[in-house]
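One chain of protein is taken out of this complex; the other chains stay put.
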Amino acid sequence: MNKIVVLYDSRSGNTKKMAKLVCDGALSLSETDVRFLSVSEASAEDILWCDGIAAGSPTYIGLVSADMKVFWERIIKKTWGKIDGKIGCAFSSSGGRGGGAEIVCQSITTIMLNFGMLVFGITDYTGPGQTLHYGAIASGQPAEGAESDACVRLGRRLAEWVAFFCHGKKEAYPLIQEYKKK
Amino acid sequence: MNKIVVLYDSRSGNTKKMAKLVCDGALSLSETDVRFLSVSEASAEDILWCDGIAAGSPTYIGLVSADMKVFWERIIKKTWGKIDGKIGCAFSSSGGRGGGAEIVCQSITTIMLNFGMLVFGITDYTGPGQTLHYGAIASGQPAEGAESDACVRLGRRLAEWVAFFCHGKKEAYPLIQEYKKK
Amino acid sequence: MNKIVVLYDSRSGNTKKMAKLVCDGALSLSETDVRFLSVSEASAEDILWCDGIAAGSPTYIGLVSADMKVFWERIIKKTWGKIDGKIGCAFSSSGGRGGGAEIVCQSITTIMLNFGMLVFGITDYTGPGQTLHYGAIASGQPAEGAESDACVRLGRRLAEWVAFFCHGKKEAYPLIQEYKKK
Partner (left out) sequence: MNKIVVLYDSRSGNTKKMAKLVCDGALSLSETDVRFLSVSEASAEDILWCDGIAAGSPTYIGLVSADMKVFWERIIKKTWGKIDGKIGCAFSSSGGRGGGAEIVCQSITTIMLNFGMLVFGITDYTGPGQTLHYGAIASGQPAEGAESDACVRLGRRLAEWVAFFCHGKKEAYPLIQEYKKK
């Protein structure tokens, strides 16, 4: 079973909408179990349980939100040194393009690297002019189409890598998936 | 006279279009002289001459292009230690949203910090859902409206900071400019 | 009068020691007034008062500490859009070399760019094998010699740029300072 945590912080609800789409993507791969948790709900046990984590934060002043930072810095700090090798990725909703969503994704993956995790980017385009090389981003709530699809793709890819790397499912390898042809 | 270099690397022409808009913005402030130069045209003399530099690169694999890097690493390396205190900012055109344009802007300002320059971000929104907190970004060529306006604003702001900080023009202070009301 | 805020977050005391050295550096320039404040002491009024801010955070999981983030995200959020053009720089103490102190400095300057500030790097070496291109860093408490000198230099440079840029003191220009000869 691919065990995924979709972890989010959200105030306006935009990042939570992204998180739900990430869940949908992860669940689209068979034999996948997802825990959908805000930073106030998730515990060290959830993080220890999972194979992979997709973490999303609103773009607050160009970095991961303070609440998301508190989660890693205090709430699950005791898992540091115990979760090396879990697989991670990031997503963020900003107030506008050029507002730092990519840089927030980078700050989330920086945290994950510190914990010894493996993080990934995605080469795919989910539509003309929309990709997710460093994680899925949205301006405000995820727009229907390519922006929402990027969130779905992120969750799907996380599940695929978990299946492929953690559970030896060679058939989950993304480059042989149908959607790559887009 | 506010002396500005707008420096760019461009293959498809998209970043060059952004650069032209950045020029327009800089020239919209009176008493401003702009040198519009590609990385193959600009020289150490240009960099020593100016008060401020707006540098733009296509988003190539999430970082400043190799040609732009060569410019700083080799062509003007001898200016290192001589241009401390010049004012800088960045812009980039990527293949798609989420493709790394913000991270490229960050890589350009990182280079500038290394040279002892001062770099700035911009708080303004140039339209709903478009800002330029870490530099101006575009997906492909700069779209008319908010995306192009962000390029213009970047050049204007650079000229304003140069006028304000380097030439003591208190009236150039951006927060008292009309467009801030948007 | 050059008005400087040295802002810090510190639990072990290491970053606070760096902050004191940054203060010393700033005060070494005449006509400089420094407010030395932890993130729990500083207020929006302090930030509005000053010309320049040196902000230091411990290296917690590769990013600015949650407490420092809270300061910018909540405590002084209302100053956003009002402090454009203030001058900033960063410092950080990490548990070890390679532990992320440079990346924390980058995260602090990212926050400052978001607020429309100008941030700077420093080209100087304060001793063999020690520089502060992106801010001053220390592993643990700042060691005597080059590491402590880097903190002092950071504060001095901030005061110099404030004097030069904000108060028109041409004689404060760093490249004509004695210590550059080292």
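Note that the chains take the letters A, B and C in the order they are written out, and that residue 1 is the start of every chain.
Basically, a contact is a pair of C-beta atoms (placed from the backbone, for glycine too) under 8 Å apart; a residue touches a chain by one contact, two chains touch by 3 or more.
Keep in mind that this is a model prediction, so the values were computed, not measured.
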item	value
Selected residue (touches chain absent from view) among C:Gly25, C:Gly85 or C:Gly99	C:Gly99
Contact partner of the left-out chain, one of A:Ala44, A:Ile75, A:Leu113 or A:Ala143	A:Leu113
Which residue of C:Thr15, C:Thr32 or C:Gln130 touches the chain not shown here	C:Gln130
Where the missing chain touches chain A, by residue	80-82, 84-85, 87, 106, 109-110, 112-123, 133-134, 161, 164-166, 168, 173-175
Chain not shown, touching residues in chain C	62, 95-103, 106, 125, 128-137, 139-140, 147, 150
Chain not shown, touching residues in chain B	60-66, 69-70, 72-74, 80, 100, 103, 107, 110-111, 113-115
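Just so it is clear, only the chains that are shown with their structure count from here on.
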item	value
Classification of the chain A:chain B interface as same or different, half of numbers criterion	same
Rotation in the CA alignment of chain B with chain C, degrees, nearest 5	180
Separation of mean Cα positions, chain B and chain A [Å, integer]	32
Multi-partner residues of chain C (at least 2 other chains)	80, 110, 113-115
